[in-house]
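A single protein chain has been removed from this complex, and every other one stays in its place.
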Amino acid sequence: PRGPAMRCSPLNLCEYETSKLVRIKSVKLGSLKWALNGVILLVICIMLLWNKEYQEYDLVVSSVTTKVKGVAQTNTADFGEVVWDVVDYSPNEEKNSFFVATNFIVTKKQKQGKCPEVCLLVFSLASVQTGVCVKFDVTTKTCEVSAWCPIENTKKPPRPALLTSAENFTVLIKNNIRFPAFNFIRRNILPEVDGNYLKKCIYNQRTDPYCPIFRLGDVVQGARENFADIAVEGGVIGIQINWDCDLNRFFNSCLPKYSFRRLDEKESNRTLYPGLNFRFARYYTENGVESRTLYKAFGIRFDVMVFGKAGKFSIVQLIIYIGSTLSYYALTTVFIDWLIGTSCYSKESQQVYSERKYESVQDRQEVKHTHTHNASLHLHPGLLLV
Amino acid sequence: PRGPAMRCSPLNLCEYETSKLVRIKSVKLGSLKWALNGVILLVICIMLLWNKEYQEYDLVVSSVTTKVKGVAQTNTADFGEVVWDVVDYSPNEEKNSFFVATNFIVTKKQKQGKCPEVCLLVFSLASVQTGVCVKFDVTTKTCEVSAWCPIENTKKPPRPALLTSAENFTVLIKNNIRFPAFNFIRRNILPEVDGNYLKKCIYNQRTDPYCPIFRLGDVVQGARENFADIAVEGGVIGIQINWDCDLNRFFNSCLPKYSFRRLDEKESNRTLYPGLNFRFARYYTENGVESRTLYKAFGIRFDVMVFGKAGKFSIVQLIIYIGSTLSYYALTTVFIDWLIGTSCYSKESQQVYSERKYESVQDRQEVKHTHTHNASLHLHPGLLLV
Partner (left out) sequence: PRGPAMRCSPLNLCEYETSKLVRIKSVKLGSLKWALNGVILLVICIMLLWNKEYQEYDLVVSSVTTKVKGVAQTNTADFGEVVWDVVDYSPNEEKNSFFVATNFIVTKKQKQGKCPEVCLLVFSLASVQTGVCVKFDVTTKTCEVSAWCPIENTKKPPRPALLTSAENFTVLIKNNIRFPAFNFIRRNILPEVDGNYLKKCIYNQRTDPYCPIFRLGDVVQGARENFADIAVEGGVIGIQINWDCDLNRFFNSCLPKYSFRRLDEKESNRTLYPGLNFRFARYYTENGVESRTLYKAFGIRFDVMVFGKAGKFSIVQLIIYIGSTLSYYALTTVFIDWLIGTSCYSKESQQVYSERKYESVQDRQEVKHTHTHNASLHLHPGLLLV
């Protein structure tokens, strides 16, 4: 009976094999099966949509430029009336951050020389001891040190801060982003925004969420800090720009979302050297002698942190995801078969069901082996039918 | 009949169950099955190779140092003949970027004081109004301001740019990268490159793609910009170093690929404060009075952006990938069974096929339930055979 069809035996090209099924007519089991499959499908779909498993992702590549504006005026006993512009209070610029000095300790006319130490520290910060003792004031003698003299006064920073009005300074942040994998470019100055609007807008989370000009006071307030407080000792504020982009055609969205956060430890007493300060100097020569004015600048460093990712539908990701969940449908049958075999049915039903589901056959070789030991049964040719 | 074998019942260690199959001798169905399986295998293999799903990835950790070389000479009415070296035109260096000033507005001998405002801006950038009105020139009166006087001229930057010859400056970029997960280190100065070659080479995409010395004019041209144009108002150019490394033994490749791109908005009229400029000052004292020379420097910031990833064969990734695609082969049978049941075959064939494929059995309990209502049939012990 296998005559003509046997000709195409390699690879079984002329045969199609499919499982023989036992069909149990049972509303209970049928409903259970479909209910379970439905639950699995639902869970898989929810996971798919919730985690966007159908997308491939790319991380942002970003470029930032900042421009601070504003001018402050101070009137102190030491220096009289002084105007501070951006060159004075923002001495060094960086790519992704800018520093605004808000408080100063100024030590004028320092020269290299020998002078009495101001205070006795474990680590002498800016001087080398000469080993000689000199008068510091009428009552005290301290060690003489080689240093830039006079030594910087280690008093605490002025309170309130000298440049508290820096609160009203503004900063323009330009941010160009790119997702290399999708060849997608965008700027935080949105193309649909009007040029005149840009010239006078100030960022506000509710009313002007896409204005790229920020008032420093608003930024600090957005980080839940008080500008007057942070201005005294300085600190680090993060300006986070979050791009969560969906580049699919119908859900297309790619807008910057700004948020602000203090990045250093707020509570002075819980940390070492609280706040943020650094020293810089302006050097002069007069009659061949070099002198310098030392500035200990306390201030706020604003770190512009751009992060984001873009997702785009990827057929490969979807196929892999579906493939890795398909197997769960097989578990429905495994589970219901186990259910039938254990609990739901009477012994009789199980017996009948089992007879239809399973056809038993005995391994011939093992039976032979067993019988050799038991010496009681015939040997059958091939497998034993039980 | 289940005598000796039943002894090993726990875990069914002595039974092996396998599906009973219906074998349909049909060249059409057999070929269809193998064709479908072949297509699935092909798609899976293409996806595997195309997306390199068999690899695990690590992102680059990078360190960059740059060194700009070159000198320019200007001859202007204001300053006479001046030579600009790297200290003058590249005032601040950063880790991953360098700035080359190409144009200047210089305001000499500024002193703190009061002077007439130059122009009436909404935001006064560098001065505080005193509330007094003074003569600005013969015909105009403006408000008096406290500021560094004289106030910087808000004229446009010189055109052509003062240091257009910065085009011929060169920069050496050293880039060390590392893939921590694979403990793999590499430099952009390739070990096989000759020392003498390095001393005189200039990067060229075609002829010298691995030379780490770049002519600034070439970089700007590579970003499809005109150096003379960008030099006037400044801008940001990205020097992208892309490391796409395959660390597998046979496909081993890990070479830097350079590309250039303008990162800021090119068209002046479409953006606020186009280009790139910042101010810095040199401070002097004469006879105890501080003065400064204010420089508004326009220039090009070159951001060196290193990105890349390394892939290496991972047996775990491969197993997961294959596992998530294995299920698709089961779909072949599901599909063909559905095909047989619906369209391809005559009603008669379907009937015969169905009889062989399915063995039906009626749930005893539900039949009883049904019959209680219908009161017409016998109750069978166990499941009903249909």
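Note that the chains are named A and B in the order they appear, and that numbering of residues resets to 1 at the start of each chain.
Just so it is clear, contacts are C-beta pairs under 8 Å (C-beta built on N, C-alpha and C of every residue); 3 or more make two chains touch, one makes a residue touch a chain.
Small disclaimer: the values here were computed from a predicted structure and weren't measured.
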{"item": "Candidates A:29, A:106, A:172 or A:228 - the one touching the absent chain", "value": "A:29"}
{"item": "Residue of B:37, B:65 or B:164 in touch with the missing chain, whole complex considered", "value": "B:65"}
{"item": "Residue in contact with the excluded chain [from B:43, B:149, B:198 or B:228]", "value": "B:198"}
{"item": "Contact with the hidden chain (one of B:52, B:174, B:266 or B:309)", "value": "B:174"}
{"item": "Touching residues on subunit B - with respect to the absent chain", "value": "2, 5, 8, 11-29, 61, 63, 65, 67, 69-73, 81-83, 85-88, 92-95, 170, 172, 174, 176, 180, 187, 189, 195, 198-200, 212, 282, 284, 286, 293, 316, 319-321, 323-324, 326-327, 330, 345-346, 348-349, 351-353, 356, 358-359, 362, 370, 374, 386"}
{"item": "Those residues of subunit A which, in the complete complex, touch the missing chain", "value": "1-2, 4-5, 17, 19-27, 29-34, 43, 47, 50-51, 53, 92, 94, 96-97, 112, 122-128, 146-148, 236, 238, 263-265, 271-273, 276, 278-281, 283-285, 292, 294, 301, 303, 305, 307, 320-321, 323-328, 330-331, 333, 336-337, 356-366, 381-383, 385-386"}
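One rule holds in what follows: only the chains that are shown with their structure count from here on.
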{"item": "Rotation angle superposing subunit A onto its copy subunit B by C-alpha atoms, nearest 5 degrees", "value": "120"}
{"item": "Centre distance in Å when subunit A and subunit B are each reduced to the mean of their C-alpha atoms", "value": "16"}
